[in-house]
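My questions will all concern the structure given below.
All protein chains but one are shown in place.
This part shows chain A:
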Amino acid sequence: MPWINACATDDIDEEDVIRFDHGDTSYALYHSPDGDFFCTAGFCTHEKVHLADGLVMDYLIECPKHNGQFDYRTGEARRAPVCVNLRTFPVKVEAGRVMVDLP
């Protein structure tokens, strides 16, 4: 699949997340405290709550409903009630744009 031009790098504050919808699917795009960008599935694996409304703390994204936490770099579930890992997608930055490799 071609890389998808998702947004400008300055569309996401450092240590923050935004929602990105593509086709019928929703994703979450992250800007880490050290300036890197990441992409995961948009909804929590516990219940259908969008992670873009949650809080980014270092490399963790916290679900805004139940405090489930994931490492958004790897998708690893880090705190109950989430038990299932989050899907992640490759990201690169080109000319100030965040590009995502989506299926």
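Note that a residue touches a chain if its C-beta (ideal position, glycine included) is under 8 Å from a C-beta of that chain, and two chains touch if they have at least 3 such contacts; residues count from 1.
Operating definition for what follows: contacts and distances are computed from a predicted model.
For the chain that is left out, the UniProt protein name among "Thiamine pyrophosphate protein domain protein TPP-binding protein", "Na+/H+ antiporter subunit D", "His-Xaa-Ser system radical SAM maturase HxsB" or "Fatty acid desaturase" is "Fatty acid desaturase".
For chain A, the residues touching the absent chain in the complete assembly are 16, 47-48, 53-55, 57, 62, 64-67, 69, 79-81, 83.
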